[in-house]
Every structure is written in structure tokens, then in C-alpha cells.
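Handing you a structure now.
Every protein chain except one is present and positioned as in the full complex.
Presenting subunit A:
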Amino acid sequence: MTAVSAPAAAAQAAPTARPDTRRRRRRLPFSPWHLLLAPMALLFAVPLIWLVLSSVMSNAEINRFPPALWPSRLDLGGYRYVLGNAMFPRWFANSFLVSLVTVTANLVLGTLGGYAFARMRFAGSRLLLGLMLATMAIPFQLTMIPTFLVMKQLGLIDTLGALIVPSLVTPFSVFLLRQFFLSLPRELEEAAWIDGCSRLHVLWRIVLPLSRPALSTVAVLTFLSTWNDLTWPLIAINHDTRYTLQLGLTTFQGQHHTQWAAVMAGNVITVLPVLLAFLGAQKAFIQSITSTGLKG
């Protein structure tokens, strides 16, 4: 019924509607959507702006009531303290090392595993694939206590190894790469096999150069989850020389309640690498997240 009456109504409304919108446009020199978007954007941006501002304020400016909302002058005391007296450089190096090894291992082991599952025939491949798919549904909380005990048995607790070993390769990396390899045309690889190339050679020379998008997705998401993790370092690490940045920042905040400028300087150092990586490769980041999200 509505379908019949609607066009007629639209036809009647059309001539009067047009001048109306034109008048509204004259009153508002921009799309009305900005009235929603601009305040929201400000709300999202303010905490990060405040993070940067407070990191260059003096403690005196912060620790009064009401605190200053804008630094009167640039004070790098927070950064000097964090980089000189505290162990932030050490923690940064730890985080960097753990992330680098984890991302590299995920790329290498994920590629090998994903390629074998995508292209090679071997006994038990179906069963293994199904089992690995099933492990993706296991929440980390269920495994964290025994994983701690396993790492203790291996003598890795309180070393960076305990942070690296459990995430050397994730089922996610294997699956994502397998799905991608399946989407590549087989013919290219078959031509190379006929020429007598080994599997590894084919993988390295032909498949990987075509797999940049999938590899970058694995790298981006692995880096993000490794760099940002707090739970596992909190469980596996005791000594402050082995802290990651997230754990270090959290502990530092607990110990330096009144030195907010230093805490915020440390916070900037913790956030900056991810932020720069994101702003530099925003397209890859967002594509990685949406592609896995929409297919997941």
C-alpha cells in the first residue's frame, strides 16, 4: 500500500522541498552532519591532546587546584626524568625486542604452516587444520594459569622468552595466510614446479611477493596485540629489568602518584610507536581490521 501512495506523495512534495533545502543551505554554509561530527571528534581528540600537553607541563602547574589546562611554558622535566632516572629506555627496548621477534616468527611460521595447509597434501592435514581452528575459540583466561605453569617448567618465567614463546605463531596468522594463499592462482606455482623448483623456492620467489597485503595484515595485528598486551607480562614477569613498556608504565604510575608530568611523558613514549605506525600506514591498519572483521 505504501509503495503505491509514496511516489505520488514524493511527486507532490518535490517542488516545494527543493527551495526549502536551498534556503537551509544558505543559512548553514556546511553540511548539517558537521554539527554532530565536529563535537564528537573533539571529544575523541581531547584526551590525547591533554596527554601530550600534560607531558610538557611542570608538576607545579598540574598539582594545584584547579590545575592549569594549558602549559605556560614548555617543560621537558617529565621526559628528562623518565629517560634518565627511570627505566623507560630499557622497557622500550624489551617491548621492541619482544614485538620484533613475535612479528617475525608469526610471519615465517604462519607462512610455512599456511602454505602447507593451502597447497600441500599430507596425512592428517584436515584434522590438524580443524584442531587449530578450534583453538581460536579458546579464551586466553582459560589457558593463562597453566601456561604460566608450563613456562615455569621450561624455566622461562621472568625472562623475555616467556613473553615470546606463547605467541611465536598464532592460529590466526596461519589461517589468514592460508586463506590468502588459496585465493592465489595455482598456475604460477605449477609452472615453477615443472621447472624443477623446490617448494621453499616457489614459496619465496613466487608466492610471497604476491602476498604483501596478507603479510602486512598479520604483521600489523600481531604488532598491535604484542606491543599493547599487559595481562601476560603482568603474570610472567617479576623483575623490573624485564618489564615491557605497558607493565613498566603501569607500575611507574603506581609508584609516582604525584609526578604526573613524568607519568604522562612515559605514557607518550608508550603510545607513540603505535600511533606513528598507525598514522603512517593508516590504510593498511584499517584494511587489516575490516578485512578480518568482515570475514570473521
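Here, a residue touches a chain if its C-beta (ideal position, glycine included) is under 8 Å from a C-beta of that chain, and two chains touch if they have at least 3 such contacts; residues count from 1.
What we mean here is this: contacts and distances are computed from a predicted model.
K.L.:
According to UniProt, what is the chain that's been left out of this complex called? Choose from "Alpha-D-ribose 1-methylphosphonate 5-phosphate C-P lyase", "Fe-S cluster assembly protein SufD", "Menaquinol:cytochrome c reductase cytochrome b subunit" or "Sugar ABC transporter permease".
P.N.:
The record names the chain that does not appear here as "Sugar ABC transporter permease".
K.L.:
Which one touches the absent chain: A:Tyr79, A:Phe92 or A:Tyr115?
P.N.:
If we include the chain that is not displayed, A:Tyr115 is the one touching it.
K.L.:
List the residues of subunit A that touch the chain left out of this view.
P.N.:
On the subunit A side, contact with the omitted chain comes from 3, 6-11, 30-31, 33-34, 36-37, 40-41, 44-45, 47-48, 50-51, 54, 62-67, 69, 109-110, 112-113, 115-117, 120-123, 125, 128, 131-132, 135, 137-150, 165-166, 168-171, 174, 194, 199, 224, 227-231, 234-235, 246-247, 249-250, 253, 260, 263-264, 267, 270-271, 274-275, 278-279, 282, 285-286, 289-290, 293-294, 296.
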